[in-house]
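Scroll down for the structure; my scribbles are underneath it.
Left out: one protein chain. Kept in place: all the others.
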Amino acid sequence: MKVGIIGATGYAGAELLRLLLTHPNVTVSAISSVSFEHQNIQDVYPNFAQTCNMVLCDEDTAIQKSDVIFASLPHGLSELIAEKCVEQNKYLIDLGADFRLTDPKDYEEWYQLSYQKPELHELSAYIIPELHRKLADNIKIIANPGCYPTSISLGLAPIIQTGKVDCNSIIIDSKSGVTGAGRGLSQTTHYPDCNEAFSPYKVASHRHTPEIEQTLSGLAGQNCTVTFVPHLLPVNRGIVSTMYLNLTEPMALEEIHSLYRKFYQTEKFVRVLPKGTTANLKNVKYSNYCDISLHLDPRTNRLIVVSTIDNMVKGAAGQAIQNMNLLMGIPEDTGLDFIPPAF
Amino acid sequence: MKVGIIGATGYAGAELLRLLLTHPNVTVSAISSVSFEHQNIQDVYPNFAQTCNMVLCDEDTAIQKSDVIFASLPHGLSELIAEKCVEQNKYLIDLGADFRLTDPKDYEEWYQLSYQKPELHELSAYIIPELHRKLADNIKIIANPGCYPTSISLGLAPIIQTGKVDCNSIIIDSKSGVTGAGRGLSQTTHYPDCNEAFSPYKVASHRHTPEIEQTLSGLAGQNCTVTFVPHLLPVNRGIVSTMYLNLTEPMALEEIHSLYRKFYQTEKFVRVLPKGTTANLKNVKYSNYCDISLHLDPRTNRLIVVSTIDNMVKGAAGQAIQNMNLLMGIPEDTGLDFIPPAF
Amino acid sequence: MKVGIIGATGYAGAELLRLLLTHPNVTVSAISSVSFEHQNIQDVYPNFAQTCNMVLCDEDTAIQKSDVIFASLPHGLSELIAEKCVEQNKYLIDLGADFRLTDPKDYEEWYQLSYQKPELHELSAYIIPELHRKLADNIKIIANPGCYPTSISLGLAPIIQTGKVDCNSIIIDSKSGVTGAGRGLSQTTHYPDCNEAFSPYKVASHRHTPEIEQTLSGLAGQNCTVTFVPHLLPVNRGIVSTMYLNLTEPMALEEIHSLYRKFYQTEKFVRVLPKGTTANLKNVKYSNYCDISLHLDPRTNRLIVVSTIDNMVKGAAGQAIQNMNLLMGIPEDTGLDFIPPAF
Partner (left out) sequence: MKVGIIGATGYAGAELLRLLLTHPNVTVSAISSVSFEHQNIQDVYPNFAQTCNMVLCDEDTAIQKSDVIFASLPHGLSELIAEKCVEQNKYLIDLGADFRLTDPKDYEEWYQLSYQKPELHELSAYIIPELHRKLADNIKIIANPGCYPTSISLGLAPIIQTGKVDCNSIIIDSKSGVTGAGRGLSQTTHYPDCNEAFSPYKVASHRHTPEIEQTLSGLAGQNCTVTFVPHLLPVNRGIVSTMYLNLTEPMALEEIHSLYRKFYQTEKFVRVLPKGTTANLKNVKYSNYCDISLHLDPRTNRLIVVSTIDNMVKGAAGQAIQNMNLLMGIPEDTGLDFIPPAF
């Protein structure tokens, strides 16, 4: 299978390239970039020396040369790519935001753009494999989930689908490593401004909010409105989401634990941690795992779920490959079975 | 005025020493340490070369040589020191936990120890100067607040004293730099285990919880039960508390801003940030400031308060000196008017 | 092939385990630890959840269960293990220092211990595969090189074997990430003491010095006495060695480049970087690569070689596996062909 990467010089694109180069079932046939077209990838990312000697091409070439196309671009650019892919009968896995929201009004409200090709959206599906594994036959486009929504949805799915959660009580305090902000330069991510610093950003106004609510509402069977506050964490990789919610009826921690273990018992990439331990992003770095720890505040009866992923792997490139595997009908963990390092 | 530091080789002790050495109204007359007695402080902390040439003594010597004693010790040791100070008619500023909780049962429940000398507690007061400035005449012992409670109480005081907060809705997600864990070695604070890592700890079970509730309940005039989750942040210094609460009646952000600005308008060390900006710990590092930013989630009507301090200054040594200044009747900012560096 | 790890809970041991678990030709049959015997490895290293469920055993069991034994222990303990391995006709790959120095006097001088079993040393070989690939038939024990010596020897080999280096002019300024200090706790590696800090240590007295000189002298065909100064770098992983030397006759940078490219042209794991670029540890992290950049100071005619490796992979576990592959006659890069991440 030939795969191409559009936007290969962004962080998610570079991570896709790294992972796809060692995937046993695929050949990377093309990588494209607007900013670095005609340059060798090694000139942009010297880590690829002696492992990838490809020259960056344009988008159309990337599509032509590939069976499956991964696109990792700013929002607003994916419908055009999707159209070309569909015309050429190819699959698109879109790491951007343009196919994630099922309600066009949400897209308009949060992205200030509107869908131009509604018919394409009927060929697309938003897939967190552990939650939305059953693909309709006509799917040609996969909307790969955002990093925050992945950590949050996996962390809350088992409890929220019980119907025993007060859906308006959910508070999500997330912290993301700086790769989440991408390769583009900004004062916020300038080393001396970012190191030994910590702050929330886009407080209760981050664009991942409707995506989070869409997934949670779908699981709950009712509308969920969450408060979501992301923070910039001075580490390279990883997201930790600390989530607070009220249960509508009392449950023992033991019971919740069983629920989670059962929910994820056949999942390779979700690890429900033993009672008494706490999820730490260091244990999932450079892997496709999501670690979840569960805590009950005995004084307020609030459930606290801590969920952590590597934002560049399970939160982006790794999940995209997992989705490709799913789409192609090969084992989901193919090319993704790396063990997180201890340090 | 002669001041002594008991526990001068812990992190808070060393920070006290640094700040007191340049305080214009005091002379550091003695520093004590159990672990490093008879050693020169420079052998433990080489940063003091050419600025402090003192030898560490024992606790009794430190008390005898001083008018005001700062104690920075593990809990359970301060009553004995306090007794000696009171007998010798000296003032004690205790940075430990032994005089913070007014209800002995709270101390028993959270520290598994009980007060041995109740009469001493009548001579003590828990003081965050901005909130509890009026000292009773008989006070000999000041319970210096914990780092988390300081950031939280200053952040919530203006809104909670309005009575318009649902006192059972308060969720506090705090993140602390690693100096908060002290100088003692542990696997958690071993560099490779702590760097590029992030995790909550003592989820909903941290000992600062009753102290937080004591202050908030006092301000609210009713019982507050909070969910408090601290996290270990891979930076040296600083605490950020992100706090979520429901208002019992709608308020505009503008109104809340005015309330905060008014509440703190004469305070040197509390900065209510302009609307649209967000508190960042980098702006308070190495200073006695507390920065507060206010945010309203328009979709849930939840108030989000972000409060940040330097855990070693406003959260420990700086506030202790502010309390000493208060006790001694000199301007509260004496010796504390350093401007935080930009980086 | 069954492999065992003695000292599996040290940092190098844990990295060995991670890499060996995905090696296609081996099965990890036993892992041992004195400190954590009878515990599950996941309780010590939660990153292994769902990927390794082994319980730590004792040393003898580890040897019995395995064909190849990796030992990663403090110096002074490996001869005994080696003796047992040889008696049971098993191979030992020793990541410690006990078999590295060929001259027993060097061992005595630098480690204050003496070899007890000289006959074992005749069955051992010190192997940096790129430099010492030809194994004698009787070799049962491989002395896996130290992290600093690996970066240094690979960086200097091509030029030093020309005989055109002033062997007494070599100055090596190395910087190592904190994992190099191991898992054991110390004030130096306590996060707040180590973060935002930088310092040399063991200036001109580090125990890797005789090992460096042994390799360089062997390559040069004459005695080399070097000045070696290591520094502790506030990152988790990686070594950068900046090396300065005088040439005994002028050479153009172009010529030196050709020499290096030719020397390493068939090597998978050494990358001689293009002229004008500079080796950076970030490009080799989590990989078995050694990146080398070459620079000539036109004003002093001094050659400057910059060499970087991941201290835990090429500097420890990765090279040990490369040595195992060599010993077993399988392709040297088996199980080691991971691409370094870009970030």
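Remarks
A, B and C are the chain letters, set down in written order, and residue numbers restart from 1 in every chain.
Simple rule for what comes next: a contact is a pair of C-beta atoms (placed from the backbone, for glycine too) under 8 Å apart; a residue touches a chain by one contact, two chains touch by 3 or more.
Quantities reported herein were computed from a predicted structural model and do not represent experimental measurements.
Note that the absent chain touches A, B, C when the full complex is taken as a whole.
Within the full complex, the residue among C:V235, C:I256 or C:I339 touching the omitted chain is C:V235. The chain that is not drawn here is touched, among residues A:P192, A:G221 or A:P298, by A:P192.
Residues touching the missing chain, restricted to chain A, are 11, 177-179, 183, 185-187, 189-192, 194-196, 234-236 (touch as defined at the top).
Within chain B, the residues in touch with the undisplayed chain are 11, 14-15, 18, 21-22, 45-52, 179, 196, 236-237, 268, 271, 273, 277, 280, 282-284, 286, 289, 291, 312, 337-343.
For chain C, the residues touching the absent chain in the complete assembly are 168, 171, 173, 175, 192-193, 195-201, 203-204, 209, 225-227, 229, 231, 233-238, 240, 242, 244, 278-282, 285, 295-300, 302, 304, 306, 308, 343.
Operating definition for what follows: only the chains that are shown with their structure count from here on.
Here A is the chain whose Cα centre lies closest to the centre of all protein Cα atoms. Spacing of chain B relative to chain C, judged by their CA centroids, is 46 angstrom. Averaging C-alpha coordinates per chain places the centre of chain A 36 Å away from that of chain C. Averaging Cα coordinates per chain places chain A and chain B 39 Å apart.
Chain contacts: chain B has residues 192, 195-196, 234-236 touching two or more partner chains.
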